[in-house]
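Following: one structure in structure tokens, then a few remarks.
Of the protein chains in this complex, all but one are displayed in their positions.
Entry: subunit A
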Amino acid sequence: MKILVGYKRVVDYNVRVQVKPDGTGVSTDGVKLSANPFDDIALEEALRLREKGLATEVVVVGIGPADLTAHLRNGLAMGANRAIHVVVAGEVQPLTVARTFLKLIEKEQPDLVILGKQAIDDDASQTGQMLAALWDRPQATFASKVEIADGKATVTREVDAGLEVIQADLPAVITTDLRLNEPRFIKLPDIMKAKSKPIDTIELASLGVDVHDQLKTTHYAAPAKRSKGVLVKDAAELVATLKQKGLL
């Protein structure tokens, strides 16, 4: 069984995101970038399936600029067999990503595609669902447990009411939730081994994907600043202040 894993690079979750002064986007200048945490979980799950003998090959896929290679090397160091780097200069929107994956699926013929349930930068949570629709295969989103047997995936999903268990015929798309697993630490010798693993580079333009953006971002803004609080001496002053502001 071959597994394709989406491996997106995002601004690290520890970084305090800053909106550019001109409102055109988020500043990434000198900012730490790392793997989307849900994608690390997706990769970990694929690796565990391989370690259980249920999969034979794990391929990480990244879509982004030329310097994405270093990020994909991390995926290889974690344990993926090889990587595919779809090269594109700017940002790509979920539908374009889904269409790109569909092209790769046609080429790679995987039995399973595991993606993060969302990326922590745009929080769109759309790619997995769109891909399943385009591919016309089952989807099992927000997985907190995955079991593969007899050409079927049994997936536990975290839903509002609790846990939902669904079964899907393979090939299928699974998107990962936070509690599915805890990704492993990368070991130094594995970083060295990753250097010799193959990365296929494909220009997005060469795939014949419709890259037309569906959405236009008008501007970005930081959340409004909270106005300064007032310290009151006692309950009486509190009541008086609230009354004065017309809140009581």
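Basically, a contact is a pair of C-beta atoms (placed from the backbone, for glycine too) under 8 Å apart; a residue touches a chain by one contact, two chains touch by 3 or more; residues count from 1.
Note that in this section contacts and distances are computed from a predicted model.
Chemist: Name the chain not shown, per its UniProt record: "L-lactate dehydrogenase complex protein LldE", "Electron transfer flavoprotein-ubiquinone oxidoreductase", "Sulphur transport domain-containing protein" or "Iron ABC transporter"?
Modeler: "Electron transfer flavoprotein-ubiquinone oxidoreductase"
Chemist: Among A:A66, A:A133, A:V159 or A:M192, exactly one should touch the missing chain; which is it?
Modeler: A:M192
Chemist: Given the full complex, what residues of subunit A touch the hidden partner chain?
Modeler: These residues touch the chain not displayed: 12, 14-16, 18, 21, 29-32, 34, 182-189, 191-192.
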